[in-house]
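Here the complex is missing a single protein chain, while all its other protein chains stay put.
== subunit A ==
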Amino acid sequence: MTEGSMPDSEGKYSILRPLGRGGMGEVYLALDNRLQREVAIKYLRTDLTEDGDWHERMQHEALLLARLNHPNIVQIYDFFEAGEAPALVMEYVRGRNLRIYLREHRAELADKLRWLSEISAGLAASHDAGVVHCDLKAENVLINAEGSAKVTDFGIASHSGDRADDVAALGVLAQELLADNAAVVSPTVRDLLRRLSKRGALTAREAAAQWRHAWLEQTQSETPLPSQLRAQQRRGRRRATAALVAVLVVSAVVLAWQLRTPAKAQAVAILPPVMRDPGQLSERQQQILESAVAQSLQEAVLGSQRLSLVGMTEVDTVQGSAAEKLVALGADILIASQVKCSGTVCDLDLQRLEKPSGQVTSYRKVSVIADSPLGTHEAVSRQWTYLFPGQTTANNGAGALDEADYLKYTELNLAAQQFSRSSRSILAAVESLLRARRDFAPLYYLYAQVALDTYEEMGDPMYLDRLERTLELADPALARSLFLRRSRFRLDLYRGDYQAAREVIRELEQEGADDALVAYLTGEWHGAQDQFRAAGESFARAAALQPSMQYLYAQARNQYWNGQPDAALATLDGLLKRYEYNTHALGLRAVILLEQGKLAAAEQALRLSLDIQPNPLVRANLGMVYLLMRNYPAAREQFLEAYDADSRDSVVLLNLADTEQLLGNVERGRELYRQLVARYSEGDPSVITTVAAQAYAQLGQFEEAMATLKKISLAREQASSPAVSAALVYTLAGQHLVALVEVDRALEAGVSGVMFDLPFFDPLCTEVRFRELMSEHDRDGRCEQLPGATATAGIATEKR
């Protein structure tokens, strides 16, 4: 083929270059001369066109397909005769087929599930249009530059098939795609695969809905960021008091007996193991090996008397040279490890790096076998005396375990870190392991971590009860370990048992625990009781003593709650300078920016956070930003995803309802408000008071709305966010003067005028005071645009 116009296409298209050679024929990149856009032209094999029947069928299907317009189908634009053979003009998709994509990239399970839902959606659309694919496989799915799947080469196979064949092929494709993830797919997915293998059990549309569900389930993370802060809402304080007691985000480590951490313990950071040569190890084997090495090292630190462990969240995100890391982490010693494998036998290099320059003061090399995490654990533990001569480390009960249990534990740890399983399932699995292995300390640790984090997100006291029962199983010596005591502390705060919590702090102080830790815990204790100034002092002290991620974040958050958003932003900037990818800090920063009306900056911060780790809470906040930017479709998209991920979240539901209203889907909005109100009146603890109040008001049930508002405690009337909700309720109820009081209060407290720049507040435009306030805050656009608005002060126009 030569470049230039193909005479057969009558000058409509100019061939630019070949794109490849598929089984069907040659594909070329071409230019549509009239529309000036790039297209792909596929010239079909001439030998296949001898069968006259087939040729006609092809034409017929091309016509059907051309009418199809679906994001997951490669669009057909045109069809012409190029001499003997037909040629198809199609959408040019930048990207390769799925088979090649998989050969070139490591695809996440979530991506694979999303592709499956996209492919089935495309299939469903084509079935609806009367076209059957007949040859669905990875080579016929293209992945475009945005990472979405598009199905191509429809209806071109020589035999005619029926829809069930397509669905069966989808099942086969899914099996292939998910083969590597077989260990971690959820029961939903397994069940779906089973059903797909039964011919005729599912239609393409049903499969699409199921895959979408599986995908959203996968991206849901129940072990969330502690910052659950929202623009229009602050969570019921009882929940969000967020005692971030846990230093280690996941790696479960434990002490067999009480730890005396002298005020001058040496801080040790365990760097994530580096895989220099994976040998023949699969991705999963590598993860398990790396996890086993890291765990063992961490356990050894915590089991020793004179060492304290620097938290994993910090360690995971810090960058730079060894010397820089030592400074950023506030550590005295780094332990670095490298793994080189040949086959499944690996050489593990361990290095101890010291302040200030990061020089290597100790070096050990040991062989481990990839398939034996317990063996790895033992091998690593044996090296400890060489890395830290003269120091002993506690036995954590691992001696009683066997390989299978240790592996199960390692996998659960990994699952918690990667959010690849729901909290409920992790807790259930740990409980069952504990029944057999009551003495294995790390299990308690993992359990406490997951249970507390989940409580913080869900607000369901069930998690606290379960944790308490599980802690009862522990040997008293075990229960006195530092970590479990800190978990107990958190539990007490969540329950509001401040005296018990104070006791824990006092005990730790007496035992000579690290000063920064004591200061931090004291800060949390004050914060739980809304004593923000006292809390601020404690956190400042903790951060000064040890500028760790956790302490700095606690300080920033407290400043925010104390009504000092600019101070909070400054603290967060300091934190982000040290720990660039800290999603907690990014999230809080976005919320503050949002409240200050800096929408573009908030959007950027939230998108960055989502790139680092997709999280439904962050998504909901992003939705809020779009809402305020008046980009309702984008807002809806984000809220829908957040809602799909966690449909119990009342704030998201409210936001979604509001967005539907703003989009004009009034009935849909009302349906969602009704759901909220129903749950609230049934006593569902996850529906926050302010949400309920707004929902009632939107439904026109003003008495209930105002009664609900009154339930918010007096102390919180000083805070800004409830004022916004109250303002809305009163506005909807027609009580403009009271509403204005709330608007005033909110604006005084520093809430940005952008919060009131919503259609819901339009009725207030009749009030002079409102217009004045909006003008002061540069938000007078809305009122000016309304029909019937007058510029004359004091003249009330028609009430809406």
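As a convention for this text, a contact is a pair of C-beta atoms (placed from the backbone, for glycine too) under 8 Å apart; a residue touches a chain by one contact, two chains touch by 3 or more; residues count from 1.
By our rule, contacts and distances are computed from a predicted model.
Undergrad: Considering only the chain that is not displayed, what protein name does its UniProt record carry among "Thioredoxin reductase", "Transmembrane protein", "FHA domain-containing protein" or "Sugar ABC transporter ATP-binding protein"?
TA: Hidden chain identified via UniProt as "FHA domain-containing protein".
Undergrad: For the chain not shown, which residue from A:20, A:320, A:461 or A:734 touches it across the whole complex?
TA: Residue touching the chain left out of view: A:20.
Undergrad: For a quick check of understanding: of A:103, A:533 or A:577, which residue touches the chain that isn't displayed?
TA: A:103
Undergrad: Sort through A:277, A:497, A:748 or A:776 and give me the one touching the missing partner chain.
TA: A:277
Undergrad: So that we can see where the missing chain sits, which residues of subunit A does it touch?
TA: With respect to the unshown chain, the touching residues of subunit A are 18-24, 26, 45, 47-48, 97, 99-100, 103-106, 135, 137-139, 153, 156-158, 276-283.
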